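A protein chain is absent from this complex, but the other protein chains hold their places.
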Amino acid sequence: MRKTIPIAAAVICGIVIIADYLVQVPWLHTAAARLLEGAVVLAGFALVLGILNLLAFNFRHIRDHTPGRWQSWIILISLPITVLIGTTFPGSGAFTWVYTYVVTPLMTALGALLLFYAVTVAVRLLPLRNGAAIILFASCLVFMILWIPGISSVSPFIAAVRNWLYALPVGASMRGLLLGAAIGAVVASLRILSSLEQPYTGITEKH
Amino acid sequence: MFAAEHIELAGLVCALFLTLAIFTRLIGDNKLFRFAQSLFVGVTSGYILALVLRSVIWPRILLLVQQPAQYWYYGLYFVLGLMLLARGLRKTNALANLPLGMLFGIGASVTLGGTLAGTLIPQTRALATPFTTTSLNTWPAWALLLNGVLVLVGALAVLGAFRFTLPSHSPVGFLSTVWSWLGRTLGRGLIMIILGALYAGALVSFYTLLVGRFSFLQQTISEVLGRLGI
Amino acid sequence: MDGSVDIQANLIIRDPVLLAVFCTILFLFVSIYLSPRRDIRLRPSLFLFDIPEQIDRSIESGKAITLDIAHKGLGTSGIVGAASSFDMLGYETHRVSRLGRCPSVMCADGIVAAVAMGALQGESTCTKPQVLYTGPDPFLAAANIALYSQINESPAYSYGQASVESTLLGQDIEMPGISRGGTIAPLGGLLLSAHPENAIFGAGYYMAPIYLNSQSDAQPRLHNWLCVMIPSAFIVELLLKLLGHT
Partner (left out) sequence: MLVCAKCSRLNPEGANTCSACGASLAEAKYRACPTCGTINSIRDMFCFRCLTLLPPADDQIDTANIGDSAADIDLDPLAALTHALPEAQLDFTVPPGSSRPPHTAPTGISGIATAISQISGPSHAQPSISRVAKILIYAGVILAALIPLLAHIRPSGATSARESVYGLLQSLEDIPQGAAVLVSFDYGPAYAAELDSLATLILQHLAEHSNKVLIMSTHPLGMANAERLFSTLDLPMEYGNNYLYLGYLPGEESGLRLLLGEFGSVFIYDFFKQQSLDTYPLAREIESLSQVQRVIVLSEDAVTIQRWIEQVQSPTHLSMDALVSASAEPYLTPYYLSRQLSSLTGGLPAALELQAVQKGTGLDLGFSLGLVGLTLLVALITVVTTINDFSKRHKQGR
């Protein structure tokens, strides 16, 4: 029972929705829409579960007197306060204030830091003895030049080169990559739908 | 009570402080950065949770309470949602299998349908487009044809680079060997070219973010100083 | 919507091509999985062949074993991609639990986190749930992973879908031995440059489990068949279009 019902649920839900992709039947469409809405609501609950997990994780750190637990205190204090502001005064200025002056600067600054690391990793990748890294960096430099705003004004030739590069080497190989990934996704989905793979019932494979 | 402009000034100072705190990471790991990081995790998780509670769960609770006959299925979702939350405790662990099974079935079928209809079929069909279109643009017919052949070969070569079995010794084995060889040579080279293009794009993207932050710092510092009358 | 309407009259095929392709794939899937086992020689992959060894060595060196599974997200998008991570998780849990330890798992997706929790709670040796939810945004995940590594012992080995943002930031935090499989593709370049040791992406991500569990030879066979279908479909499409035009 512990396994049968969830597997049945997965297979039935899967068949209803995939059938809705293929054929148009009103009652099937309604059923699929109900299921999808259920998935949206459950995704919300999954977030709640995740946040509870995060709180428990940090709570454990404080209880266990782990070094660096002051960071857990900050999370444990700031998280409920933000939730409280957001749920009790949803349209208020306070919630907007939190977004504008706390969330935005922190996130944007973290984003801006990435450039430093992204440039630094170039150093690490280069000293590989094969030609692959050389191709990668040559291509990177060419594309960076093509990104410069107004570069097309310099010569119509550059605009033509840019179009060609995007249409052929990038377009073609990206298409190959996308097709490969799509095949992988199709095979993996079919395995889940046919219940060959059922991670939701707990660990199944013993090695 | 504080005046609105004081609150805004406090916000600007706070934003300035937090931005600089994050940037101290460049010098090295330090307490200020860790403080900012913890605050980021706390506040952003809280923000997203509040948003989900407010815009996904709460409206549906209201509908269920107001019109239970019409929206009975929301009740079902909430029961399933609570079962999902049971995953947090070891004893009630198995209850979550049902909603998870449902989610996996839905997720896999949505991915399957979407990938087939949106990527696999249209992208494969697009491989044939250059061979059958004559009035695409100003290109001459032979160039269009050559372009089509090159795109086809390129795409198949990259696909060949992702083969996971060794060619067998069957009659089709020869074709398979050729394909693998194409993947190993041309395919890998093309992968490196797109990785270079993606890397360049990411550098440009992150560069924009950094420039944006610098101009924010410039504007905010001058504004804060201006308001304080310095 | 009236449930009593005549189904026959209302049944409309949305897209004949989609239906035909789906039926072909389904036929291939069923016939391959029902056919007898065959010997499949897998292509040697340094990264994938080494996973068991990596795990053993991490345990020997006394480091925590950490899996970082699922990309950012608040929904069902990560599920199919994460399915391959679950095989890795099952494998690792089993291997580690022989030594009385428990792997740590980080997830950026609540649904995936719930599955991982169940998986770890099912193992008798895992006393505490070792799953950390890292939040639905890549930056949030990055900050969370960083905090985790600062508070806890540093993770030694990680596998899964990762966003470039969290990979780059994670790299700066100098997590020893962090090594990740790529996402389905985005920004593979950066991922690769951050962790050139063993980035896998594209189709490779979905194929990783077969290197751990050789029970199923059908998955690579189906994969190959679908690969072959693409040039075949191209030829069919070309013929149809040419015939239609002339």
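The letters A, B and C name the chains in turn, as written, and every chain counts its residues from 1.
Going forward, contacts are C-beta pairs under 8 Å (C-beta built on N, C-alpha and C of every residue); 3 or more make two chains touch, one makes a residue touch a chain.
These figures come from a predicted structure and were not determined experimentally.
Across the whole complex, the hidden chain's contacts among the shown chains comprise A, B, C.
Listed residues B:Val52, B:Leu80 or B:Leu144: the one in touch with the omitted chain is B:Val52. Note that of A:Val23, A:Leu52, A:Ala94 or A:Ala159, the residue touching the chain absent from this view is A:Ala159. From the options A:Gly14, A:Gly44, A:Gly184 or A:Gly202, the residue with contact to the unseen chain in the full assembly is A:Gly44.
Take chain B: the residues that touch the chain left off the picture are 26, 47-48, 51-52, 54-56, 59-60, 63, 106-107, 110-111, 114-115, 117-119, 122-123, 125-126, 129, 161-163, 166, 180, 183-184, 187-188, 191-192, 194, 197-198, 201-215, 218. Against the chain not shown here, chain C presents residues 14, 43-47, 50, 53-54, 56-58, 60-61, 63, 71, 73-77, 136-137, 139, 156-157, 163-165, 174, 176-179, 183-187, 190, 192, 196-200, 202, 204.
Touching the omitted chain from chain A are residues 17, 21, 33, 36-37, 39-40, 43-44, 47, 90-91, 96, 99-100, 103-104, 107-108, 110-111, 115-116, 119-134, 137, 140-141, 143-145, 147-153, 156, 159, 162-163, 166-167, 170-171, 174-175, 178.
Just so we're on the same page, only the chains that are shown with their structure count from here on.
Chain pairs A-B and A-C differ in how many C-beta pairs are in contact, and the one with more is A-B.
Chain geometry summary: the mean Cα position of chain B and that of chain C are 15 Å apart.
If you average the CA atoms of chain A and of chain B, the two centres end up 4 Å from each other. Centroid to centroid, with C-alpha atoms defining each point, chain A and chain C lie 13 Å apart.
Within chain C, contacts with two or more other chains are made by residues 15, 18, 22, 25, 74, 76, 79-80, 111, 114-115, 117-118, 122, 129, 135-137, 139, 143-144, 147, 150, 164, 172, 189-190, 192-193, 202-204, 207, 223, 227, 230. Multi-chain contact residues, meaning those touching two or more other chains, occur in chain B at positions 25, 34, 37-38, 40-41, 44-45, 48, 52, 84, 87-88, 94, 97, 100, 103-104, 106-108, 110-111, 116-117, 120, 124, 127, 152, 156, 159, 162, 194-197, 199, 202. Interface of chain C with chain B (complex): residues 15, 17-18, 21-22, 25, 40-43, 45, 74, 76-77, 79-80, 111, 114-115, 117-118, 121-122, 129, 135-137, 139-140, 143-144, 146-147, 150, 164, 172-173, 186-190, 192-193, 202-204, 207, 210, 220-221, 223-224, 227, 230-231, 233-234, 237-238, 241-242, 245.
Of all the residues in chain B, the ones that touch chain A in their complex are 7, 10-12, 14-16, 18-19, 22-23, 25-26, 34-54, 56-58, 60, 73-74, 76-78, 80-82, 84-85, 87-88, 94, 97-113, 115-117, 119-120, 123-124, 126-127, 147, 150-159, 161-162, 187-197, 199-204, 206-207, 209-210, 212-213, 216.
Residues of chain B touching chain C in their complex: 25, 29, 34, 37-38, 40-41, 44-45, 48, 52, 84, 87-88, 90, 93-94, 96-97, 100, 103-104, 106-108, 110-111, 116-117, 120-121, 124-125, 127-128, 131-132, 152, 156, 159, 162-166, 168, 194-199, 202.
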